[in-house]
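Got a structure for you, written out below as structure tokens; questions coming shortly.
One chain of protein is taken out of this complex; the other chains stay put.
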Amino acid sequence: MSLRSLRLRAYRQLEPTAWTSKGLSPTNWVLASLILIAVMNAILETEPLVAAGRERMFDDLEVIVASIFSVEYAARVWTVVENPAFAQYRFPRLRYMVSAIAIIDLAAILPAFFAFGGASSVVLRFFRVFRMIRLAKLGRTSRAWRTIREAIYERRYEFGLVLGLVAVAVLISGSLLYWAEADAQPDKFGSIPRALWWAIVTLTTIGYGDAYPITPLGKALAALIALTGVMLIALPTGLFAASFTEGIERHRDRADRREGPDA
Amino acid sequence: MSLRSLRLRAYRQLEPTAWTSKGLSPTNWVLASLILIAVMNAILETEPLVAAGRERMFDDLEVIVASIFSVEYAARVWTVVENPAFAQYRFPRLRYMVSAIAIIDLAAILPAFFAFGGASSVVLRFFRVFRMIRLAKLGRTSRAWRTIREAIYERRYEFGLVLGLVAVAVLISGSLLYWAEADAQPDKFGSIPRALWWAIVTLTTIGYGDAYPITPLGKALAALIALTGVMLIALPTGLFAASFTEGIERHRDRADRREGPDA
Amino acid sequence: MSLRSLRLRAYRQLEPTAWTSKGLSPTNWVLASLILIAVMNAILETEPLVAAGRERMFDDLEVIVASIFSVEYAARVWTVVENPAFAQYRFPRLRYMVSAIAIIDLAAILPAFFAFGGASSVVLRFFRVFRMIRLAKLGRTSRAWRTIREAIYERRYEFGLVLGLVAVAVLISGSLLYWAEADAQPDKFGSIPRALWWAIVTLTTIGYGDAYPITPLGKALAALIALTGVMLIALPTGLFAASFTEGIERHRDRADRREGPDA
Partner (left out) sequence: MSLRSLRLRAYRQLEPTAWTSKGLSPTNWVLASLILIAVMNAILETEPLVAAGRERMFDDLEVIVASIFSVEYAARVWTVVENPAFAQYRFPRLRYMVSAIAIIDLAAILPAFFAFGGASSVVLRFFRVFRMIRLAKLGRTSRAWRTIREAIYERRYEFGLVLGLVAVAVLISGSLLYWAEADAQPDKFGSIPRALWWAIVTLTTIGYGDAYPITPLGKALAALIALTGVMLIALPTGLFAASFTEGIERHRDRADRREGPDA
């Protein structure tokens, strides 16, 4: 087998959109599993109850996984000239290396070999999840991905408007409670940013209980805000349900038309 | 350019509904940005961690923004005679100055120049948000605004009824828990208004944790109330989803009819 | 005017279903307002911060309202013979007095004149709310009431099944956490009824924070249960949305058919 045909075969194994059979290539199945292992490894490594005394083991596993991904990164740079989207450029490999996808991949590999500050390095390693999402979009869930994305896209102005209404509701709720509770609880409602924290925790119905009104006026206002908040939360859910129903009907109508009058 | 034509051009720049091109006029884009800056300024000014030692800076910014809005207010009073809705009155400018829109605008300007009591003055400044909403209704989101408003309006009696049912559920839940827990926790369930606070925080599923039943009877009742509450919250969401779906279908039917039988 | 025709007119004023014009009779509007006043009175009377030193005022108001309702009760007993539903019995007035409606009315009146034990008497007074609901069903909201009731009735087996699934989920969640946390937190998870309290507060997403797992196993199980719980809560909302959409379409189809082919 010539180097050229090897490169083409490697490209088809690595690039999920170039895989001609259904689903994912064997190489991508292995890489997806490795990402899952690497993510679990990164999660457990930070927990002293699990990792204490086993730091070495976790570090070694990360270095092994990162080495495999380094090889894969090199193979991608080598094979990218097969990709029509990059082949048109003068320096296709350089062009690929400065693409968002390649930078994210590299950023997830580097922390294994160079020591960064504690927490940040873990966050970088999680960039591997983005690769996972890219793979997930291609398998059997690609149609599902499209229907959900379309349902949101078709009604994007409505969703934007609801987000704006939520922002205004948060602002009004926060300033009302600031006005009512600032004197009674200066540490929790003594400024608008503090009151906004309460407003968000309340309107999303999370309700940690770290901040809540204690004056009668504050409680009366909060009661009204809470009841309105429930209605606000109904809006995005209802919007999505309606938009999704609409999308299903549209697809069915299109299918009916294609069948024609002889159906 | 005569003063008259200048006034007409200024009117078209200021009044969003009079702008003949798509979207908002450049003047209104600048004003919208200023409102955002002014709101951020007002929020951060109240937070000691941010504002301590920089009170002057925040005050100056507010005075600058408020001065621009004062000029805009004067310009609006001057140009309002171009507005057919006001031109019909004997004193169109006075008529405009006593309209809700102008009073809200003025109320948001005044706190910058006259010292009001702490918290209230911030709330007044937030009145600028209403202007923001008025502008938002005109841009690209105007169709989205209409569909959402229609979905709520078409089923207003159903929404009103659900609100009534929620009110009755809150009242019944509160009095049941008052009856069960008043003796065990007089500070939290010792009166019906106190028990109603618990009922609202529970039925909206916020659950701060500042009040919850501790007696077996109270817990049994609260468990039943919580499970019913989840069903109640399903009502407004389901209503909105159905009403929105209905609105989409109605618009499509209308479009189909317009296309006619030759489609 | 003869006593007979007076009785008929009084009956039409009192019985909302017998009122021939649109909406509610003037008498029922007055009674509805009195119920609202009585409910507010009963709520505020229990709050020491409001009622301390004014107990007499609250008691007097309740006695006045209860007296008016006593007169109304007597008038209803007197006029019930005009009601075809009761006129068929041998003793229509006695028959009415032992009906659920009349007993609830009487139970709400009595606490004003006879001293019952504290909290129970307030709950009895709230029975007036049921009258309010009966009146609300007749006004403009009667169509809304029917659509909501139909949406729930049409899918009653689905709602029942979802309730059953929720009950099973609560039972399984509770016993899993009892198994995982009983030793670590005997006061909160030491028995299944205690763990069920946690399960209900968690699956409804209220989350007071009075009970939560602290062991790693308990937290892992609770995390899975929480994610499942969110899906469970999607069921009744989705069911109601779909059933309501179905009801709207059915009504429209019926309207289309009525219009006929000449539409």
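We call the chains A, B and C, going by the order they appear; numbering starts again at 1 in every chain.
By our rule, contacts are C-beta pairs under 8 Å (C-beta built on N, C-alpha and C of every residue); 3 or more make two chains touch, one makes a residue touch a chain.
What you see is a predicted model; the values in this text were computed from it and never measured.
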| item | value |
| --- | --- |
| Touching residues (missing chain, whole complex) on subunit B | 49, 205-209, 216, 237-238, 241, 245 |
| Residues of subunit A in contact with the chain not shown | 39, 42-44, 46-50, 118-120, 122-123, 126, 129, 132-133, 136, 140-141, 143-145, 147-148, 151, 163, 166, 193, 196-197, 200-201, 204-210, 233, 236-245, 248 |
| Interface residues of subunit C (partner: the chain not displayed) | 155, 157-158, 160-162, 164, 168, 171-172, 175-176, 178-179, 182, 190-194, 196, 202, 205-209, 212, 219, 223, 226-227, 229-231, 233-235, 237-239, 241-242, 245-246 |
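Just so we're on the same page, only the chains that are shown with their structure count from here on.
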| item | value |
| --- | --- |
| Multi-chain contact residues (two or more partners), subunit C | 49, 205-209, 237-238, 241, 245 |
